[in-house]
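Shown next, in structure tokens, is the structure this report addresses.
The complex appears here without one of its protein chains, the remainder shown in place.
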Amino acid sequence: MIRFECDYTTGAHPKILEALVDTNGEACPGYGVDSHCEHARAMLRALCQAPDAGVHFLVGGTQANTTVIAAALRPHQGVVCAETGHINVHETGAIEATGHKVLALPAAEGKITAQQIHDCCEAHHTDVAWEHMVQPGMVYLSHPTELGTVYTLAELEAIHEVCQRWRLPLFVDGARLAAGLAASDIALPDLARLCDVFYLGGTKAGLLFGEAAVIPDPNIDHDFRYLIKQHGGMLAKGRLLGAQFEAFLTDGLFLEIGKREVAQALRLRAAFEAKGWPLFVASPTNQQFPILPNGAVAVLRHKYSFEVWEKVDQAHTAVRFCTSWSTTDQDVDALIADIQRL
Amino acid sequence: MIRFECDYTTGAHPKILEALVDTNGEACPGYGVDSHCEHARAMLRALCQAPDAGVHFLVGGTQANTTVIAAALRPHQGVVCAETGHINVHETGAIEATGHKVLALPAAEGKITAQQIHDCCEAHHTDVAWEHMVQPGMVYLSHPTELGTVYTLAELEAIHEVCQRWRLPLFVDGARLAAGLAASDIALPDLARLCDVFYLGGTKAGLLFGEAAVIPDPNIDHDFRYLIKQHGGMLAKGRLLGAQFEAFLTDGLFLEIGKREVAQALRLRAAFEAKGWPLFVASPTNQQFPILPNGAVAVLRHKYSFEVWEKVDQAHTAVRFCTSWSTTDQDVDALIADIQRL
Amino acid sequence: MIRFECDYTTGAHPKILEALVDTNGEACPGYGVDSHCEHARAMLRALCQAPDAGVHFLVGGTQANTTVIAAALRPHQGVVCAETGHINVHETGAIEATGHKVLALPAAEGKITAQQIHDCCEAHHTDVAWEHMVQPGMVYLSHPTELGTVYTLAELEAIHEVCQRWRLPLFVDGARLAAGLAASDIALPDLARLCDVFYLGGTKAGLLFGEAAVIPDPNIDHDFRYLIKQHGGMLAKGRLLGAQFEAFLTDGLFLEIGKREVAQALRLRAAFEAKGWPLFVASPTNQQFPILPNGAVAVLRHKYSFEVWEKVDQAHTAVRFCTSWSTTDQDVDALIADIQRL
Partner (left out) sequence: MIRFECDYTTGAHPKILEALVDTNGEACPGYGVDSHCEHARAMLRALCQAPDAGVHFLVGGTQANTTVIAAALRPHQGVVCAETGHINVHETGAIEATGHKVLALPAAEGKITAQQIHDCCEAHHTDVAWEHMVQPGMVYLSHPTELGTVYTLAELEAIHEVCQRWRLPLFVDGARLAAGLAASDIALPDLARLCDVFYLGGTKAGLLFGEAAVIPDPNIDHDFRYLIKQHGGMLAKGRLLGAQFEAFLTDGLFLEIGKREVAQALRLRAAFEAKGWPLFVASPTNQQFPILPNGAVAVLRHKYSFEVWEKVDQAHTAVRFCTSWSTTDQDVDALIADIQRL
């Protein structure tokens, strides 16, 4: 079975694993105050050109999203996001479990617009019964989105501006940000400048696990470690996060992994298009969503794992193929050859 | 600096690390349904003589405690525990954050008794205003406790009986269970027979991270994976937990690590006693709590890390020394020599 | 100003007020265990032909909804409802504040169908990542709905059947049930037979305040008083609820008030239709939603209060007129005359 079902099927990139093995014998303080974490924090602040930003390492994405949102909102506030947003559909109500409603907006290819956010806020604040409704309290974007699409810098700037206007913190979920950096004109310093908080995901880019939250907004950063602990995200051997991120951020490894994931995915996309299979959504990143004849799905399943996304009609199904740091040229070649053969 | 401040200062036991390295290249499904997790689950069920128990792997202890308690309680119920219990003092209100009160009982050396639990339930159910108070809904023990003490099998059986009588699920936090197995007459099958849910901790016994929850009670196990996900504990690369626990459970490694931790600690305890330093609590496990003259604290701090526990009087301080899988004979010898020299 | 903005602008129906005045001097136990509450409970059980149902009195609708839903769901479950449902839009996230997601379905005229509920459950349970999503755990209907429409008995029976099939408790919010009983073929015994829990609203039918929850399902009723207290709904002078409901349930007063509210509203509806104003939704109950030329809105506002519902186009606005127990023939006559005059 060649696995394209997600971008976390294998272990760690060799350089990440090496860092863990090399530091295994060191004795460090727990909970992320060790020297590896401190160093990784400094590296990330420098890469973001945000010397004053808080940086915190968390184990996974649900934790990161829950902790950030809980840190930012008052109880009567909700988080505005795309209806396809991860926090709205794939976290088993983790946000609601902290007491907050997810205010889902219709999304075109996984994205929402500055105008939508503005309209949502305006509608809330002009309603006569406003206090009977959840107040928009934060904006959540994923970049790349759950459908592989990315925001442009111009779009992000427009959203930032609307958020400023309505005094809403802007939060970017970067679980797949390594791929996003390879496929958009948004760089880390842009995120640090335009967001109140965002994270750079490691799990889907070659770490064993780990997400690095960058928090330029001091109000959200204040006492953030309490919130990490409360939400179960305070890793005892925090040094594991530090050591992995040190390696990840050294010599642009995170960029390289992102580029490679994306390049492999675009080879697949070209093969789907050459075959005449339409795309459910035109993704420029490491998730690809071709619409396949059901027969092709049945055949490919024998050899490849991938995810069924949505039945498009009686005869066709949208599926998802993901590439990862460990996807080899041979894996991709094999799939392309099998597609052509169909 | 020789570190005795906690039992998670270093990385993984070599056999655990080897398992991670060896399996790093394998491509597996995510979220704990891979073959390593399945195998580790089967091993643990066999060791517990509990073929029908649910087994779930979680990253850390706060997560494990929060998820189990949220799974077991209705909203108006609280969890009964020792006032020194981890969930009462050292989890930043994680239990309360899921809506539940911790019903803390006075604890002698970190332990509570069957009689106390009975009295607490009886007091609740005979009060005229019972529905104005939180209902006891579960009992939480730590074994070993936060003070290193352990329950005896007879004590656990008595607590089990009271729990049955009041229909309260019994939950044992085994974050340091490997040490507990080495220092008490309670074995895994006893826990599986007497508890509704317990976990075997890996983080404090030589894993990079990981706790294995065993859930004999089908009501608590029902839909438990939803709760893991909601509480941020569903590790994407779940295979990391499976691979580590496979190694941990093979050929009694977990027992061996527990024994070794305890043996090193008891050497320290003997040295404290030989020196004439009283014990804050007489712990038979890998945490030791001698009461030191403040001068000794000041001297030892230059070379050793350990935790200040409590000021006992103007001139004396209770401190905690922890041993771990990686504590060497030399570490212990050095400390003993320095104690004698004082 | 003649008020049609809602059905709770005035105090209590004279017979309700009289009951309060008459019993004012009695000394009773607190918290709803007095003889007035006991009597009202017995009356309601008899009217529902549900001798074993739990009956509890609560102060208001948000409290009733929150308490019932919290009593019924486990943490990973959500409540299925119409996107226009009160719990989804007009309770400031009260449901989410107890940790539960509202699973909103598209609604035609405020109603959802058995088929939609079935599809929602089926979609959930066939998804490969089901435990990553909130599990449907309960169905919430309002009858009448927030748009004044009602379910038929056949519709309710079909929904009941689907709920049984998927083992979902069925909850009917009857904040305006008095009007619903006057305008549908569903009677109290039908609700007691088909629902796991429902309530008969008093606030919008002539009480000062008060909602009577009927709970045929013993699992939801179990320990329900604890939940009432926890959610702030345990009125100290509970006798006020008992005394009001005694009067409300005596000699069919609740039915009479419902009929009268509806009759006044239907006179208004006839006037809107006669004037050629389309209806935003064809409501058979005490809320009416005509679409008015903006000019008519501006004129009528000088003399009447009513609620702007939605801008339909540049020139037209849907508005809501509500009648209540205290709406007089003169109020309605005046408005009809002014409409004709426009």
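Each chain gets a letter, A, B and C, in the order it is written, and its residues are counted from 1.
We take it that a contact is a pair of C-beta atoms (placed from the backbone, for glycine too) under 8 Å apart; a residue touches a chain by one contact, two chains touch by 3 or more.
Only a predicted model underlies this, so the values are computations on that prediction, with no experimental measurement involved.
S.K.: Quick one: jot down which shown chains the absent chain touches.
M.R.: A, B, C
S.K.: Quick one: which of C:Tyr8, C:Trp130 or C:Trp309 touches the chain that's been left out?
M.R.: Answer from the full complex: C:Tyr8 touches the omitted chain.
S.K.: Out of C:Thr92, C:Gln135 or C:Ser184, which residue would touch the omitted chain in the full complex?
M.R.: Hidden-chain contact among the options goes to C:Thr92.
S.K.: To test your reading of the contact rule: which positions on chain B touch the chain that is missing from view?
M.R.: Counting over the whole complex, chain B touches the hidden chain at residues 75-76, 78, 89-93, 96-102, 128-129, 131-134, 307-308.
S.K.: Over the whole complex, note the residues of chain C touching the chain we left out.
M.R.: The missing chain touches chain C at positions 1-3, 5-6, 8-12, 17, 20-21, 23-30, 59-63, 66, 91-94, 97-98, 203-204, 208-209, 226-227, 229-237, 239-240, 305, 326.
S.K.: Kindly note down the residues of chain A that lie in touch with the hidden chain.
M.R.: Per the touch rule, chain A residues meeting the hidden chain are 70-71, 74-76, 98-99, 131-132, 135, 223, 225-230, 234.
One rule holds for everything that comes next: only the chains that are shown with their structure count from here on.
S.K.: Please indicate which chain is farthest from chain C, where distance is taken between mean Cα coordinates of the chains.
M.R.: In terms of C-alpha centroids, the chain at the greatest distance from chain C is B.
S.K.: Could you name the chain whose Cα mean is nearest to the mean of all protein Cα atoms here?
M.R.: Chain nearest the centroid of all protein C-alpha atoms: A.
S.K.: Taking all residue numbers at the chain A/chain C interface, are over half used by both copies (same) or under half (different)?
M.R.: Same residues, largely: of all residue numbers at this interface, over half are found in both copies.
S.K.: Averaging only over C-alpha atoms, locate the centres of chain B and chain C and give their separation in whole Å.
M.R.: 49
S.K.: What whole-Å value do you get for the distance between chain A and chain C if each is reduced to the mean of its CA atoms?
M.R.: Taking the mean C-alpha position of each chain, the two centres sit 41 Å apart.
S.K.: Can you pull out the residues of chain A that are in contact with at least two other chains?
M.R.: As it turns out, chain A has residues touching two or more other chains at 91-93, 97-98.
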